[in-house]
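Every protein chain but one is kept in place in this view of the complex.
Going by the order they are written in, the chains are A, B and C; count residues from 1 in each one.
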């Protein structure tokens, strides 16, 4: 074959982005990179991003301790991913409609969810804590990847209406392996939907590392589908915000669907039931802790002469949110099963008769007691 | 944003293979292209390819007339795709295990299936006409794309055994939209499976053109997943064979999974129940008829001084195959439903009791007659 | 009043629903220019254009998943699944998302979405094209499951399904697509949870749906000629079941035979037998019997007639029911 090897070399080989590194505005020591300096630095924006990240972390940590104390059944921490979430959601217009996965607590907070709304399903009092239309934020989808197709359909609906709303779907590096997510990539590209995919590649899907999850970085795969793709340092709030702004406005302008792969890290376990020590090394954790998105942005702000008073005030707000989180959590009461019978169908349905059977049974048992 | 546009331009945009055209050895007039000349021309191979294509077409056309005469319930024609099928399968080793879709009649013929085996399921006497292990050829998969994952698992099994068998999965441009196919791409790339995907892009999925099916050519998407990808003129048997040989041997050599996208065309309807006039133009059909794979290779052979006697002999063999096809078709008898009860489970199962119920009922009814 | 085939009646139902409400959109594989492989969406593209009737990429999970997104945006999507055997890739979206979304939202979110499925056997098709998989959906809380058996009912039921604010899995008896009947385009919408008594009888009640209704009616007629009076109920709604009507009918005859093409093991007949027996325990003179497909994967076309419940098997079951406990007839 040798004679023909050159001639018949594959058109395409996986090496699409050889040595590129993700877009980064803030380096590990909190210095602005050349790219960061080139991009207009907006201290007010930086402050807002910082504040929301600090608030998100406070809520997240309080939720963990609430779980430890038995007030929540489960909690999936977003610690470490605050820049990827806050940086992206703050670059969207309020009318842009978001389909999150299940770890986007910072996104929810920025979109105005109360701590109680965010905690309800983890306390086991509801399956979904908020009204998806009130904040243009759909519920969490726990079945991985399913929301990517809902987002495609929603985006299609917006286009049919001629609306300029951009639909945004968040998902993880693991979910990206699901057929649904790949079908959504294809529908978006084929139908040129006003849809922005944001993948938080936090390096792990429970105990499965990205090396066992995909053969190429997701932004490369997405480009193959026909999505304009960005690769960003997801622990850099300024870069996340700038790239998301760029991407979402280009989608709105009709340049077609896009994807952002944000390199980040899940600092905690997969959930409060997970023990990450079983599958990852202290060194790895250590290395990523150095890239903490909050510390990095704080350095920038300090250099930007934001004074201690402001930081103190921000920390106070965070402490207050933690208190509020605890209060609202404890106030979340279980529903009455009897009420659920009427909430399955919109039109009349005989299952509502089961409600009376259930209530009769409850009376029977209570009668015996 | 303008200042930052350049800076924040997406890393990756879909234009991966700007103006490339598929690998082609024979041009429309049957002249060898530069690439074709550069590649050693093997007249014996060319003759074999030609012969098998002619045989396949004879069987295919006979099957259509058998269907028109009510001898088959349905037939899915492969006319026009003979080069993509014969050219690829003849480049494989006999031990390489194939998972076809449902239109790979030429592949089956080359692998030694009898016309009767090929026709059985279309006559409605069986769901699968042959023993998949006898010819290293799995049955047809009618649920689109499912076989891609079976192929991934089979390839994984071969790798676990340390065998040098390459697994090959055929599928179409429409099936490529199924989640299963994309999951298979990802598994193959991630696990570096000895797996070769061959997509016959015949431009249509029933009435749906590739423009409504995918946002980019499949070989570009596949590269994004991490598959080494080739793009070939699927109506050019010599190019199909050379590229497949190159691809399968590189997979065997451990260079990782690969994909070949073969540009071809379905000359007939999707099936004998389809009326393609409802969705495609005569001009399009006309244009593709000009690229007929058999005519193109015949020109090359004629220039290669293959004499009329040989062509006559080949046509005679084809005519004989047609006759045999008709005979074997008519000889295909329906099974006895009673026998099927014992074929669902390997271990004893009460469904076998239903067999006696069924037989009792048959006796009852016959008794009444 | 127009005379139309069942397939045409469904086509008219979509046409009229789209005229009545411009949030209704039709999507699926080959539903556009081709009009669907059974031509049930024929002409809709001409009248409503490619923005309201569109061909999708070849992916059923994608079809239902995006339809859910369209419904969340306020549309009323009608999805076509090309054949019964191809709905399974969408099963996760149907069971985990479509069925549960309203309950998940505690009633805040409605998903008015119809999934049309040409189902059942009898047309000599290859594998995966003759499945009767209604039980999977009927067992799923949150869905409504409808099965139509004749042209006028097909029109009314599909109109109602599209008007419903609940997700509806709508089964179409593909081998009856060509049956003709008088369709009243002005008939008021049919209730989605009511069975229809097509024939009253004294000795036994046949309960069937979709393609099997015709078989049941033929069996009842044949029994009548042998002096046995048999009633026939067309279920129409498989979830919920119209248990009241079923119990009322069976209480009168004391005997019931359920007929459907699906395998009997955990087929809809199992629920009917259990529910009817609970309600008519003292009235029943024999157990509720089931005539359905055997518990095998659907067989090759050449033997499907033996596999499917036909008039003879139904008659044998009626016989068995009437003689139950007396002569040991084995069916």
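Quick note on the criterion: contacts are C-beta pairs under 8 Å (C-beta built on N, C-alpha and C of every residue); 3 or more make two chains touch, one makes a residue touch a chain.
Keep in mind the model is a prediction, meaning the values are calculated, not measured.
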Which chains here would be touched by the one that got left out? A, B, C
Looking at the full complex, which residue from A:88, A:101, A:121 or A:167 touches the chain that isn't shown here? A:121
Which listed residue (B:36, B:108, B:179 or B:293) would be found touching the missing chain in the intact complex? B:179
Go through subunit C and note every residue touching the omitted chain. 61, 85, 88-89, 91-92, 95-96, 99-100, 103-104, 127-128, 135-136, 138-139, 141-142, 239, 263, 265-271, 273-274, 277-278, 281-282, 284, 286-290, 295-297, 324-325
On subunit B, where is the contact patch with the chain that was removed from view? 126-128, 131-132, 138-139, 141, 143, 146, 148-158, 160-161, 167, 179-180, 183-184, 186-187, 190, 335, 340, 342-351
For subunit A, which residues touch the unseen chain? 73-74, 121-127, 142-144, 174-175, 177-180, 205-208, 212-214, 273, 278-279, 334-337, 340-341, 344, 351, 354, 357-358, 360-362, 364-365
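In this text, only the chains that are shown with their structure count from here on.
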Between subunit A and subunit C, what is the separation of their C-alpha centroids in Å? 41
Just how far, in Å, is the C-alpha centre of subunit C from the one of subunit B? 36
Shared-interface residues of subunit A (touching two or more other chains) are 179-180, 183, 186, 190
Enumerate the residues of subunit C that touch no fewer than two other chains. 56-57, 59, 61-62, 89
